[in-house]
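Shown here: the complex without one of its protein chains, the others still in place.
And then subunit A:
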């Protein structure tokens, strides 16, 4: 029987959040996500654009069949397990880490931006639906059977691949290759896998337990993870090439940019990487229960306006300090996700716009006590990224701060490129790759921030997926010619 034409529902089904007063003093996850009933309601709003047209699929860097998974979800309204299993199968075809992407993707700029429903009302809440599928599947033991299914159809051992780095690019590349039947070994420098997902993204945005389970799934797919291994130091790229058919470099952009202004060596001026690594990876917010310390004052200034700045600001807030985000441009040019900016505002983070730091001022003990800024003025002209150009006004303000966190960006870590002669880099340290993401060394591929400088989790995952296909083609062609 044909369905009656559904009425367009313009408003999204909301997801509950932990109240501000409860969350600002803890690291619990802020958004609570959908349950099946509300997910179903939200799924019903989707008008089901055909896959060859669907703008959401085009907007997704890994091209998840979004209408497909939403349809699967609502096809079994009386059997949530079956509905989720079918939806997860569709998602896994393109993305093995939906619990992560459902949480950290800037959906409003990607899949949800061109959603047809957005023209008449609010776009479908694709991110939260994806997260629901992943969370429900994990909680209800739905993943195991599906994992076996994915492993069963790949026809066995096709080759050996080494993946350098266990961040979003590396995990995705490894997952895709494992599904195709490759034996994959990931080499990770830190003592826990996840890369930026574990050291950079706080618990309140991506709980560690969820990340750990997503990674455990890769292990189920046969991926081996060697921790405490620094490629370029512990083992060379050349040695990897002797043992593996191909190598993927997903080492990210781990080197913090610093402000070259007086006072940069003062105490309690952190890079966002140091601050977040201490908190996220080493659980310094639980010091002295955990051994890694963090020292923080009463007034914190965070410099920058991306997701990292929001994460640092909200983490600092949870450690009990007042926080101000200082940005040299205006509100509309902030690069953080809207949801993160909103959460920061709700939680009490203050903002200062059009201020550019020129000096850190210290006290007699060498600790920072204030930051001097030049006031900036926007021009009508726009730069190559579409942002308004700014100029200094020659006027200065000084804001008190006993803690400063610098979150102005990152560059690729050069450990591998310094060690592996023949691995070509651009002047900013990013690796040179061709259209198949192959570097200047045959058989060595790269993706994510290692080639992009600084981008998003999902773009890194898109690269990981694209590289996996290219690696598959490369190895099969090599074997055919052998």
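Methods note: a contact is a pair of C-beta atoms (placed from the backbone, for glycine too) under 8 Å apart; a residue touches a chain by one contact, two chains touch by 3 or more; residues count from 1.
Quick note on the criterion: contacts and distances are computed from a predicted model.
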item: Among "Ferredoxin:NADP oxidoreductase, beta subunit", "ABC transporter substrate-binding protein", "Formylmethanofuran dehydrogenase subunit B" or "Pyruvate synthase", UniProt-listed name of the chain not shown; value: "Ferredoxin:NADP oxidoreductase, beta subunit"
item: Residue in contact with the excluded chain [from A:291, A:383 or A:428]; value: A:291
item: Candidate in contact with the missing chain, chosen from A:256, A:330, A:378 or A:443; value: A:256
item: Listed residues A:9, A:116, A:151 or A:230, member touching the removed chain; value: A:230
item: Among A:7, A:119 or A:191, the residue in touch with the chain that has been omitted; value: A:191
item: Residue touching the undisplayed chain, where the options are A:278, A:314 or A:369; value: A:278
item: Interface with the unshown chain - residue positions in subunit A; value: 189-191, 199, 226-230, 233-236, 254-256, 258, 260, 264-265, 267-268, 270-271, 273-274, 277-278, 282-283, 287-295, 366, 413-415
